[in-house]
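Heads up, one of the protein chains got dropped from this complex, but the rest are sitting where they should.
The letters A, B and C name the chains in turn, as written, and every chain counts its residues from 1.
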Amino acid sequence: MPPNQFAFRHSIDVRFRDCDAMGHVNNAVFLTFLEQCRLMFWQTLTGTGSPGSGIILARVECDYRAPAYFRDVLEVRLNVGSIGRSSFALNHEIVNLATGKQLAEAKTILVAYDYSAGRSIPIPPETRTLLESVQSGGWAR
Amino acid sequence: MPPNQFAFRHSIDVRFRDCDAMGHVNNAVFLTFLEQCRLMFWQTLTGTGSPGSGIILARVECDYRAPAYFRDVLEVRLNVGSIGRSSFALNHEIVNLATGKQLAEAKTILVAYDYSAGRSIPIPPETRTLLESVQSGGWAR
Amino acid sequence: MPPNQFAFRHSIDVRFRDCDAMGHVNNAVFLTFLEQCRLMFWQTLTGTGSPGSGIILARVECDYRAPAYFRDVLEVRLNVGSIGRSSFALNHEIVNLATGKQLAEAKTILVAYDYSAGRSIPIPPETRTLLESVQSGGWAR
Partner (left out) sequence: MPPNQFAFRHSIDVRFRDCDAMGHVNNAVFLTFLEQCRLMFWQTLTGTGSPGSGIILARVECDYRAPAYFRDVLEVRLNVGSIGRSSFALNHEIVNLATGKQLAEAKTILVAYDYSAGRSIPIPPETRTLLESVQSGGWAR
């Protein structure tokens, strides 16, 4: 898949409450936007309504490029990155839809997890197949 | 204006982060939804971009009727209620757009305020005219 | 119990994220502060760790008197108000601990609720006894 090609896009309306005393969207809220995109992607991909069932967030990296403001409409974009034994990466960008300007780049690491055993597990085969289909460009919404 | 007629409507996508450990939208977030509708209304009505300039929130009442959930699309509706010397009321309902079910009824009291003097002031005439046009049903979006 | 006597007090550190673009604590966050006080009270009163089990929030009223700012330490105070068949009221004030200034007065209505049946139920006798002991001034922390 070409580097600027994203498999999933989710739009977000910036709320007044998303902003802080600096007058722009607070840094922590960018993770809320990533989460929103990730869960909508996950539901579309797997049909699983329950968010994050068996998949937990292990790491996030976010580079802030430009501010977002109240009333902006953003698009959070998502690609599947590297897939390991029990973890995989999602690569993101957040753009202002009206201007096309990139506001942030981010990467999250998700881990397949057995809650009852309290430890990571290999990515289930059917999930791996789905992730690979996204990664190879064979799936996009 | 008939009681079920609202002058302004604003739709909201419920985010995962809006929900709490009970699995539904947290009670405080309903006020964020009211605020979002109020500010979008105010901008549409007055053309004033700066939210709340000269108008402050003095009181809120909210009756919670039914829960909202992640991925629900809500509509926050707004009417102008009674208009006093320096304050006015906004009446709200929040409904689930897909089911039409009413989730909450709310009322907020806004006060015209002079920040430099630190006290309430009479509602400016041009604002009063706008509010009355909404109240009388002569304005709706 | 004298009107200025509160049965329970909970202190809150105002975070930067609690504030909005106006530079003071956002109106919705006051409900988060009330909730925090209410749940700490409930746990202290009943020993029940699970917040809100069987008790749901039906209504909130909040009068905003003065702003709160980042780094303020607030105290949320609570009294039991009127007790009905299946509902009861909690009366609140929020003050700035350093200045003693009252920032808000609020009232919440809580309802005993049977989640499986999906309707309100009479307040359980042991809960009623606890609420009455608070109301009469026989309990305070």
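Basically, contacts are C-beta pairs under 8 Å (C-beta built on N, C-alpha and C of every residue); 3 or more make two chains touch, one makes a residue touch a chain.
Quick caveat, the model's predicted, so the values are computed rather than measured.
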{"item": "Full-complex contact with the absent chain, from B:19, B:76 or B:123", "value": "B:19"}
{"item": "Touching residues (missing chain, whole complex) on chain A", "value": "21-22, 26-32, 35, 51-52, 56-64"}
{"item": "Hidden partner interface residues of chain C, rising order", "value": "12-13, 15-17, 32, 35-36, 39-40, 43, 51, 70-71"}
{"item": "For chain B, residues in touch with the removed chain", "value": "16-17, 19-23, 26, 28, 70"}
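The criterion applied here is as follows: only the chains that are shown with their structure count from here on.
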{"item": "Interface with the most contact pairs, given as the two chains involved", "value": "B-C"}
{"item": "Between chain A and chain B, centroid-to-centroid distance (C-alpha), Å", "value": "31"}
{"item": "Gap in Å, rounded to a whole number, between the CA centres of chain C and chain B", "value": "24"}
{"item": "Sequence positions of chain A contacting 2 or more other chains", "value": "16-17, 70"}
